[in-house]
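Please see the structure below; I have some questions.
Only a single protein chain was left out; the remaining protein chains are all shown in position.
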Amino acid sequence: MRTVNQRGWLFVLPVLLLVAFNALVPLMTVVNYSVQETFGNNQFFWVGLRWFEEILQSERFHAALGRQMLFTVTILIIEIPLGVAIALAMPRRGFWVPVCLVLMSLPLLIPWNVVGAMWNIFTLPDIGLLGYTLNNVLGIDYNMTQDPFAAWITVIVMDVWHWTSLVVLLSYAGLISIPEAYYQAAKIDGASNWSVFRHIQLPKMKRVLTIAVLLRFMDSFNIYTEPFVLTGGGPGNSTTLLSIDLVKVALGQFDLGPAAAMSLIYFAITLAVSWLFYTLMTRDDR
Amino acid sequence: MARITLDNLKHSYSANPVSMDDYALKEIDLDWTDGGAYALLGPSGCGKSTLLNIISGLLNPTSGRVLFDGEDVTALPPDKRNIAQVFQFPVIYDTMTVYDNLAFPLRNRGVDRKQIDNRVHEIATMLELTDSLSTRASHLTPDNKQKISMGRGLVRNDVNVIMFDEPLTVIDPELKWKLRSKLKELHQSIASTMIYVTHDQTEALTFADQVVVMQEGEIVQIGTPIELFERPLHTFVGHFIGSPGMNILPVEMVDGSVRFLDHPVELEGPVKDSKGSLEIGIRPEYVRIGTKGIPGVIRKVADIGRRTVIEACVNDILVNAITEEVPPETGQEVHLEFEPSQTRLYTDSWIATEVGAQ
Partner (left out) sequence: MKPRNLVPIIYILFLLLPIYWLIAMSFKTTNEILGGFSLFPQDFTLDNYRTIFTEPVWYWGYFNSILYVSLNTVISLVAALPAAYAFSRYSFIGDKHLFFWLLTNRMAPAAVFALPFFQLYSSVGLFDTHLAVALAHCLFNIPLAVWILEGFMSSVPKELDETAYVDGYSFHRFFITVFIPSIKAGVGVAAFFCFMFSWVELLLAKTLTAVDAKPIAATMTRTASSAGYELGLLAAAGVLTIIPGAIVIYFVRNYIAKGFALGRV
């Protein structure tokens, strides 16, 4: 049991100061912008909740949000089961385990814009390995700078390439923490492979899977650099996800007020969904 | 229910065992009759869990056979052997209720619902779990979880043997004896063969009709608790069983008589073999402290309730004694007397005396 000790605050203080400095000040700035109108030259006018109303009703925001939702749901549906399946197929011990883990972690350690650039080079229709193979060897017409569907698929495949390993690592960690006795007992009880998965592996992976889904949800909802470098949001607006749209508004058009209001709406959605999900997934434990 | 025979069983964890040291089990031959309660006793790493896993089919032995009722089951997987096993840590299916946990092995074998329901209730009553049948198994205390693990073995009425692999390790001391007597009671009411693996002598001696003592992959003695206590065949058994264990004292053979530091010692009977390193074994219970015998000095006196454990020093060799009388004081000079009928000679650690008049 943990003892009640208000000295805890003293220990947390450095973290508190550092995170508050980084989180609260910018957040206050954003809130401040979100209720004002600017005409450059640092002139600001109070506009109340006008930006919020406008954004919540704007087609553009709805479209970006829709694309974002579609993207996030798609990658979750692919990455979570795929990651779990790969983790299940991995050997539990032996020489190959660290080798697999190191190779699988590589994509996680590549700077995000390099990931985008790498996939750009990889998919160029004339000189990229994937693009060339699809067009000239398999005879599939593929050019993601012109075809929105191809661009979508590419962005999703890139994200699967980039992040599935995180799900694998987390699931694998959950799997190896299951004591051997559980598998032995299941064997003796005559459980099928499906039963072992359903009643032993899945429950024991629940905690790490909660983390995996949460992390993947948050990060995919905030994704910016990789798709921006890969497609620039195009062709047209087809791969303009929320963050890309936001930066277009904020920097491209210098509409600080709407951009700030948009950020806050966007932040609120992330928070609400994460909270809801966290509560649902951990409900049984309390 | 079945008779279990282990025939020339050997097991090594390395793929290419070279010397005898590579074997976790060196050579095991055993015959256990139907319906008995057996214990495998030995220190950690002596191979008892390996042996258990071979019987249950979780491990395939390097060589040798396992027979249930004379039928070779060595090649059968665990679920085909009709056995049950209770592990060191309670294994329960967290997401299921207590009822579903108990029903699980039956459902996997396609038993019909009516029969499952009867069986689960029957076992729940036996284990006093009826009240918690509909609660989630993960909410239970460790001892109740362990009861469920046992219950999953007990529900099946086709089991050949139920095996317990140090099942009381994580149970609180005050609940240990409760579960232990429950086990004993269960064994009497369902009369199936049970094998209990432990490193705790009290658990083994109270549970089993017959105890198999193992050391470094070998069986050193098989016997009833009394036999193990009274007449250990190996110094290891003498030392391992009893609290404190048997006094094992170095001796010499001079002109056909045994001498402990030049004091003559009388043995239980004639000596079969005296070539090798010689020791005598005498239980502290049979060392008398008095005015005649081997002189020594009292080192330590420890009161263990009704009795007192006394550590005496003869030259530099420690001898334990247990007495129910008024104990001597530390530093006091005393004489130690060994009860001849309980004094055995060991040659290279194996017993070398025969019972009978000298």
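All chains are identified by letter, namely A and B, in their written order; residue positions are counted from 1 within each chain.
We adopt the following convention: a residue touches a chain if its C-beta (ideal position, glycine included) is under 8 Å from a C-beta of that chain, and two chains touch if they have at least 3 such contacts.
What you see is a predicted model; the values in this text were computed from it and never measured.
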Just list which of the chains on display the missing one touches. A
Among A:74, A:143 or A:225, which one is in touch with the chain left out? A:225
Among the options A:30, A:78 or A:202, which residue touches the chain absent from this view? A:30
Residue ranges of chain A at the interface with the undisplayed chain: 2-12, 14-16, 18-19, 21-23, 25-27, 29-30, 85-86, 89-91, 97-98, 100-114, 117-119, 121-122, 126-130, 132, 136, 161, 164-165, 168-170, 172-174, 176-177, 207-208, 210-211, 215, 218, 221-222, 224-225, 229, 242-243, 246-247, 250-251, 256, 259, 263-264, 266-267, 270-271, 274, 278, 281-282
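To be clear about the criterion, only the chains that are shown with their structure count from here on.
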How far is the middle of chain A from the middle of chain B, if each middle is the mean of its Cα atoms, in Å? 56
Flag every residue of chain A that touches chain B in the complex, lowest number first. 179, 181-182, 184-185, 187-192, 195, 199-200, 203-204
Which positions of chain B touch chain A when the two form their complex? 53, 56, 58, 77-79, 83-85, 87-89, 91, 93-96, 104-105, 108-109, 149, 152
